[in-house]
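Shown here: the complex without one of its protein chains, the others still in place.
Chain nomenclature is as follows: A, B and C, assigned in order of appearance, with residue numbering initiated at 1 for each chain independently.
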Amino acid sequence: MATTLTDLNNASRNDFVMTLANVFEHSPWVAEQVAVKRPYNGIVQLFMAMRAAVEQAPAERRLALIKVHPDLANKTQRAAGLTRDSHAEQDSAGLDQLADAEYEAFQRVNNAYHAKFGFPYIVCVRRRTKASILRDFERRLSNDAAAEMQNSVEEICRIAALRLDQAVTADDRLAVHGHLSTHVLDTHSGKPAAGVRVELIELAELGASRVVTRTSTNADGRTDHPLIGGRPVPAGQYELLFDVGDYFAKRGVPLSDPPFLDKIPLRFSVSEPEGDLHVPLLVTPWSYATYRGS
Amino acid sequence: MATTLTDLNNASRNDFVMTLANVFEHSPWVAEQVAVKRPYNGIVQLFMAMRAAVEQAPAERRLALIKVHPDLANKTQRAAGLTRDSHAEQDSAGLDQLADAEYEAFQRVNNAYHAKFGFPYIVCVRRRTKASILRDFERRLSNDAAAEMQNSVEEICRIAALRLDQAVTADDRLAVHGHLSTHVLDTHSGKPAAGVRVELIELAELGASRVVTRTSTNADGRTDHPLIGGRPVPAGQYELLFDVGDYFAKRGVPLSDPPFLDKIPLRFSVSEPEGDLHVPLLVTPWSYATYRGS
Amino acid sequence: MATTLTDLNNASRNDFVMTLANVFEHSPWVAEQVAVKRPYNGIVQLFMAMRAAVEQAPAERRLALIKVHPDLANKTQRAAGLTRDSHAEQDSAGLDQLADAEYEAFQRVNNAYHAKFGFPYIVCVRRRTKASILRDFERRLSNDAAAEMQNSVEEICRIAALRLDQAVTADDRLAVHGHLSTHVLDTHSGKPAAGVRVELIELAELGASRVVTRTSTNADGRTDHPLIGGRPVPAGQYELLFDVGDYFAKRGVPLSDPPFLDKIPLRFSVSEPEGDLHVPLLVTPWSYATYRGS
Partner (left out) sequence: MATTLTDLNNASRNDFVMTLANVFEHSPWVAEQVAVKRPYNGIVQLFMAMRAAVEQAPAERRLALIKVHPDLANKTQRAAGLTRDSHAEQDSAGLDQLADAEYEAFQRVNNAYHAKFGFPYIVCVRRRTKASILRDFERRLSNDAAAEMQNSVEEICRIAALRLDQAVTADDRLAVHGHLSTHVLDTHSGKPAAGVRVELIELAELGASRVVTRTSTNADGRTDHPLIGGRPVPAGQYELLFDVGDYFAKRGVPLSDPPFLDKIPLRFSVSEPEGDLHVPLLVTPWSYATYRGS
């Protein structure tokens, strides 16, 4: 359960540090350094202080911070136990349920990365689909060590921001969440399309695609809840699947047999996990259109 | 090699019958009956005469005609030998390359149909995808015998029309061919999109989908040849896949990383194998639209 | 200045009647009848009571109510003085600024209506454009007297609801307002189009069309205020004019000379003055689309 910023401002130094000890993985020293600068007037200010502490730490300390992070999708480490945060984060990207081909791909790039840089590959897994992580992995493998030190710290700060956001409530917000929504407009009847079944699927390249959510449109042609909200929208490739054949058949609209359009797939990529992305469908039984809205 | 209608009109009765002996499967008697009414002033007139001969034949003869047809996707019969026409027709629908689950489904419905009606299920396989054949199969299983006698003759005549069309050239044409085409319009630059890779895929339900054709758009945004032409467009479900990510990247258009739209799937069904169906794509890097054109 | 419902509930009978005396034109008796049923727990309940008083009044009283209404667009009556409400209402529809041809058309149908029914034509002018009033006028001319008595009462109640809504504030709302909005999405860049000049024009048939509002889109591609809001959206024909040539030129997008699209008109009709109507524009320099949204 999240504590409040006010509580943290008033807490003993010890309680403050214990609460924030794992915002940076296994690194209570970050919390220790910023405890003295209390009170903080917002969570953004607190986070900026923690980030500054990391960026201004001696190089060997930053390297140590990098090295305490677990490997991605490493079964041995997993069996031996991860921090609760790391565990939940890796699960969120589906790294606990890899197909054999995916598992092998992760092992291969993990090993290559370790061999080249001497430290583990770190990425904020809540911000990417597993296919997108593999791509990022391979791209970063070609960097030099200095660039990867920097990239690692950047990703560690992204992980920390999400952990802090979950741990502490405040009046202000860290900009760590995105929003993915849809809207179905029936341009045959000129009204929002209600009761259309919608599926959001995260596309994989090696293993199986997985359904992120199944829902139906409401009277306004929208979904009651955003398809993804209250968290980053993981960068990667998705498919929205709309069951418009069933929708028009139920309304008694004359259709061909089989219907020209039945399940319509919209395939698109997310590139900004903290952005608002709206992917609507304008549809008749014989035509449709979509666009990137906001 | 097709013979000409003029040749047929002038041929000996024997040659006429030999040429057309298998237009109706294993049934030279149809050709025999219509030989005497020569000359024919067109292939349509010739076909109407053959069709009339079948429809006016005694019921037992029509039943015999039905019974000489092979089962669909029957490996034993296939090994024992089919007419060259039947062989080619079954191959055209991919019935020679079934996945195990599909093979079993065909066997199951074949047996059930045989058990109920006492004659084989007949369908003009050049007019349907294999998934569509299975659907048709199950739908017709619920008919009564009289309806199925009629449906079988109807399908036999469709098979015959296509065989006659291949065997004989004339000034007029039997209406047995359809046409499937596409067109990619780049509404970002206001020009036809040239060089877009396009794939047409026939969707299956039980086995694997299969690529019907791979091509690229020409300077006019069209394909040099229709996606399907000069034959019926098999009823069933298809997907067109357009590689627009690559197209816009090559033109130097600013894109997100990964691109919002990369490979765009348009999924649609064909319901009229002899019709002209046009499925265009209007596209920018951020939006697209399609419609059933003609 | 609007008074509150609480004030009215607590006011003396005299003050109550004086405040609401002209909700029904020159007819304080309606307010008198409903004063005794106070307190009202909402403005909807108050209006329903007033409406019931009118509908249950003796026929001759309803006829008298109809007859005290002024003619539409009657210069003589206008010079002699209208109630402040009637004056403002007629101005809102532009009836104070008629072209000669329009003035003559109004006179002609006014006279014909009077001659046939013996009472003035009444319409809630805030709910229609002047062209739409003329059309309604001519359509109603063919009704019989009973139907027109009923139509007149219906329109009087609509006028009254709007007057009551302006006169009294309460926690609940009468459903007398609509909403017209737009949104410009630049599908060339995949972003909302900011800074597009937009004009909303009310189309006339006889006289001049008139500009309802001129504005520009904000960073979200919308207008800061609805094009029409906080009042009924008058039924009638409109044109939205978007200056997209200027917008794309300023962004440095390559265009033809002259630009293929410059000022884009969207012409549409409003049929539900109390509804929410959204008319968006999806646009590139070479294509556009619109639809009735909500």
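Definition applied: a contact is a pair of C-beta atoms (placed from the backbone, for glycine too) under 8 Å apart; a residue touches a chain by one contact, two chains touch by 3 or more.
Note that the structure is a prediction, hence the values are computed from the model and not measured.
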Touch with the omitted chain, as defined above, among C:54, C:109, C:185 or C:261: C:261
Identified contact with the non-displayed chain, of B:72, B:109, B:168 or B:185: B:185
On subunit A, residues whose C-beta touches the chain left out of the figure: 187-190, 256, 260, 282, 284-287, 289
Absent-chain interface as seen on subunit B, which is shown: 185, 187, 190-192, 220-221, 282, 289, 291-294
Footprint left on subunit C by the chain that the document does not show: 132, 235-237, 256-265, 267-269, 271-272, 286-292
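Following the convention adopted for this analysis, only the chains that are shown with their structure count from here on.
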Central subunit by CA centre of mass proxy: A
Gap in Å, rounded to a whole number, between the CA centres of subunit C and subunit B: 59
Two or more partner chains touched - positions in subunit B: 256, 260, 286-287, 289
